[in-house]
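Complex shown without one protein chain; remaining protein chains in place.
Our next item is subunit A:
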Amino acid sequence: MTLGLEASGLTMQIDGTTLLDSVALAVPSGSVTALIGPNGAGKSTLIRVLAGVTRPTAGTVAWNGVDLAAVPRRDRARTAALVEQDARAELPMTVESVVGLGRVPYRAMFAAESADELSVVRAALAEVGITSFARRQFDSLSGGERQRVHLARALAQQPKLLLLDEPTNHLDVHAQLDTLELVRRLATRDGVTVLAALHDLNLAAAYADDIVVLAAGCVVASGTPDQVLTPELLREVYRVEATVLEHPVTGRPLIAYSPAAGGAARDDGR
């Protein structure tokens, strides 16, 4: 069964501005899809719509063939977990209690704390490799550490679908690779379906099974990294000149950007 996530005709308009325009995409079950596109393309909006947090003006999101809008909120939160960009708390919280939030969809409103809650939280902390700072204050962590805490929180939701908005933002190279290795592992080992908005095209090329390119609210290309990451597409969507090489180790596409010396890209930017 490879249905996974399927969206069609997703349109989002706010105050007359079209943020998403008939977006259709499919993420097969157990695969990793990277969502790429320039700033303001609508990646975050699309991810929020897919997570069921924002209602689209039109269109449907289906998980394994079931319309997600028809699924009760709590059930949806047990299916899909969302990691936002740089989410901060205003009140002091420990890492452990942030990760514990992942169990909110599993709690009855007035029920007492269940025993397995702690074990799920511990497992999530261990999976992400942050067991050692379980009792630290969330606010005292670096950006990369906070991102991992959020990832652990998402894992505590035991999701089948993981939606990540720029999970590698603000991370150093090691932490970026680490995060995406983990995501890859979740997909391959546990069959979690992943859609991640990424800025770094080389990371997308290295870790994603498929890439969806969003520009001005429209899907302009989708397919495997080999199919999608072409010099023509990069020129058209990002206004950059680039050569697409082959990664010497992985054999995947590797993008080398050309300096825009007197080129069209720079003039266009003005």
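Criterion: a residue touches a chain if its C-beta (ideal position, glycine included) is under 8 Å from a C-beta of that chain, and two chains touch if they have at least 3 such contacts; residues count from 1.
Note that in this section contacts and distances are computed from a predicted model.
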item	value
Name under which UniProt lists the unshown chain, selected from "TIGR01620 family protein", "Iron complex transport system permease protein", "L-serine deaminase" or "ATP synthase subunit b"	"Iron complex transport system permease protein"
Identified contact with the non-displayed chain, of A:11, A:97, A:202 or A:224	A:97
Contact partner of the left-out chain, one of A:37, A:105, A:144 or A:225	A:105
Residue, one of A:87, A:123 or A:175, that touches the chain absent here	A:87
Residues in subunit A touching the chain absent from view	48, 51-53, 73-78, 80-82, 84, 87-94, 97-98, 100-102, 104-105, 107, 109-111, 113, 135, 157
